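Missing here is one protein chain; the remaining ones are kept as they sit in the complex.
Chain nomenclature is as follows: A and B, assigned in order of appearance, with residue numbering initiated at 1 for each chain independently.
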Amino acid sequence: MDELLSWWGKTVGQNHALRLVDICLRGAGQVMLQNNPVTGFLFLLGIFWSVSVEGAAAVAIGAIVGLVVATMTAILLGSDETSIDQGLFGFNGILVGVAVPTFLVMGPETWFLLIIGAAFSTIAMLAISHVTKLWGVPALTFPFVLTTWFLVLAAYSFGHLPIAGMGPPALPSPFAEPADLSAASFLNACLKSISQVFLINNAVTGIIFIVALLASSVYAAAFAVAGAMVAVAVASFLGANPADMSAGLYGFSPVLTAIALGCVFFEPSWRVALFALLGTVVAVIVQGALDAAIAPLGVPTFTAAFVFVTWLFLLPKLNLKPHGHEPVSDGIMTGK
Amino acid sequence: MDELLSWWGKTVGQNHALRLVDICLRGAGQVMLQNNPVTGFLFLLGIFWSVSVEGAAAVAIGAIVGLVVATMTAILLGSDETSIDQGLFGFNGILVGVAVPTFLVMGPETWFLLIIGAAFSTIAMLAISHVTKLWGVPALTFPFVLTTWFLVLAAYSFGHLPIAGMGPPALPSPFAEPADLSAASFLNACLKSISQVFLINNAVTGIIFIVALLASSVYAAAFAVAGAMVAVAVASFLGANPADMSAGLYGFSPVLTAIALGCVFFEPSWRVALFALLGTVVAVIVQGALDAAIAPLGVPTFTAAFVFVTWLFLLPKLNLKPHGHEPVSDGIMTGK
Partner (left out) sequence: MDELLSWWGKTVGQNHALRLVDICLRGAGQVMLQNNPVTGFLFLLGIFWSVSVEGAAAVAIGAIVGLVVATMTAILLGSDETSIDQGLFGFNGILVGVAVPTFLVMGPETWFLLIIGAAFSTIAMLAISHVTKLWGVPALTFPFVLTTWFLVLAAYSFGHLPIAGMGPPALPSPFAEPADLSAASFLNACLKSISQVFLINNAVTGIIFIVALLASSVYAAAFAVAGAMVAVAVASFLGANPADMSAGLYGFSPVLTAIALGCVFFEPSWRVALFALLGTVVAVIVQGALDAAIAPLGVPTFTAAFVFVTWLFLLPKLNLKPHGHEPVSDGIMTGK
C-alpha cells in the first residue's frame, strides 16, 4: 500500500489532470474522514456496485458531478491549497451529488439544482468553517446537510423538482411495534449502517466500504464496525423500527461519530474508546430525536446527528491523554 | 442631489428634532442597505402610496411608530453614536412596525406587542451584532426576522392577538401546477419583488422604491432590478406557484441578496456580479426551502432567506478583487 501511494504521489505530481483526479478521490475518502485516494477510489467502487445492482445510474453520475463541481468551485474561488489537496472541498459535493438523485426525480431542473447545490456546498464549507474555526472544531459534513436540506425542501415549493423517495410530511407519532432482530438481520443492519454513510442501502457496498477504510487505517475500519454494532444494539434495546434498523438508518451517524471521536480527532486509547462509546450511544438517541423532529417537513436528517453529537463531544476540548491537540485546531480540517 | 444632501446636513446639525428625523429617514433607507435620508423618505412615500390605495392606515402608522421606538430605544440605551447616526437601529424597527399590522388585527394588545417588539428589535440588533461581529459579518435584517417570528408566533398562543393575514399552519405538500408567466406578469412580479422588501404588494410602490435606490446609488438600483429579474426567471424555471411569483414572494430576498453582494459588501465588478448572481439563484432556492420548512408553523419567512444566504456568501471572506475588506469588518455596519 505504501509503495502504491508513493508511486501515485510521484505520478500525480507530474500531471495536472491526474492531480485533479487525486484531489477528487481524496474528497470521496474524506466522507469518512480519510485523506487517502485509494480509500476514495474504493468508496466510488462501492457506490458503483450498488448503482449497477439497483440500476440507478443517476446516483453514480451525480456523485461524480457533485464531486468535480464542488472541487472546481473551490479551485476557482482560490481557496486554501492545502485544504484543496486534502480533498476537504470534495466530500460535501459528492454527498450532495448522491442525495439529489436519491430523493428527487432527475430532469433538467433537478440537474441544475444538483450543480448549483454542489457549487454552493463549497461556499457553505468555507462559511461554516470560518465560524467553527473560532470554536476550534471542524465543519464536518454540516455543509452537505445544510445545502441538501435547502435543495430537497425546495422540492416541496417548486413543481419542476419532482420528489422520488422521501416524505410525506407527517406529525411524529410514537412507534409502537418494536421487534427483535435475528442474528442475520443484525449483521445486515450493521453492514448497511456503513453503506448508508453514502445514502446507499446495500450490504455488499458496506463490505467494500470496510475494505476501503482498511486501506487507510485499521483503526478507522475497527471503529466503523464497532460503531455500527453498538448503534444497532442500542437502537434495538430502545425499541426502534426494525425495518429502519435493517436498512441501516440508525447506524450511519453513529458510525461516523465512532470514527471521528475514536481515531480521527483523538488518538486511540481505552479512555478515548470509552468516550467514543458514549458519543456513539448518544448519536443513536439523537438520530431518533431528529427523525421525529424533522418528520413534519418530510425530508431526511442526513448526517445531522453525527455533526451535532461530534461537535458537542469535541467542543469541551477534553485533554483525553494521549491526545494531541493538533487535529481539532484547524476548523477546516476534517482528516489527519 | 449632492447640494440637497449638503444643505440637509447643515440644517440637521443645528436642530435636535431634525437630527432625529434624519436618523429615522436613514433607518428607513437601511432596509435596502442605503445610508441616505432621501432614499428613506422615498421608501416611506412608497409605503404611504400603497397604504392610501389599500386603505391600510395601520401599516403606515406602525412603520413610523416602529421606526421611532427602535431608534429611541437605541438612544436611551446609549448605543454607539456612529451606528445610530447611520440609521442602523431603525431598519429592523420599521420592518417590525410594518409586519405586525400586516399579519395581525390591530387593537390595544397588538399595539402593545408592536411597541415592545420595536424596542426589543434594538436589543436584538445589539445582541446579534455582538455575535456576528466575531464572524466578521453584519447582522443584516436578522433582528427583524427573529423579533417578528416571536411576535407573530405568539399570536397563536394569545387570544387577544387576532391573526389577520397569515397561515393556517399546514404540512408542506408538493406544488403540482406550475405555469408560465406572461411578459406583463413577469414585469409585475419583478416590481412587486422589490416592493415586498417592505412586505408591500404593489407594483407602483416597486417603481417608487427603484427611484429611491437611484437617489442613493445607481448600482443599488441596477442590482435590485437585475436581482428581481433573475429571481422571477429562476422561480419560473423551477416551477414555482404563479400566484406567489406574481405577488413578488419569490423575489424580495434575492433582491436584497443581489444588492448586498453586488454593490454593498463587495465593490461592483464582473467577478463580483457573477458571485452575486450565484447568491441570487441560491436565494431563490432557499426561499422555496424556507417556505416549506415554516409551513407547519403558519408564519411568513420574512427576509430569512436573504439573511442566511448573504451570511453564507460573506463568511468565506473571499478576496474578490478589487474588493476592499472594510465593508464587512464591522459586525454592526450594514451600509457603507
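Quick note on the criterion: a residue touches a chain if its C-beta (ideal position, glycine included) is under 8 Å from a C-beta of that chain, and two chains touch if they have at least 3 such contacts.
Please read these numbers as outputs of a predicted model, since none were measured by experiment.
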Sole contact to the chain not displayed, among B:V65, B:L88 or B:L151: B:L151
Residues in chain B touching the chain absent from view: 77-78, 109, 112-113, 116-117, 119-120, 123-124, 126-128, 130-131, 134, 149-151, 153-163, 168-171, 296-298
Residue ranges of chain A at the interface with the undisplayed chain: 134-136, 171-178, 235, 237-241, 278, 281-282, 285-293, 295-296, 311-319
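Operating definition for what follows: only the chains that are shown with their structure count from here on.
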Length of the line joining the C-alpha centres of chain A and chain B, rounded to whole Å: 36
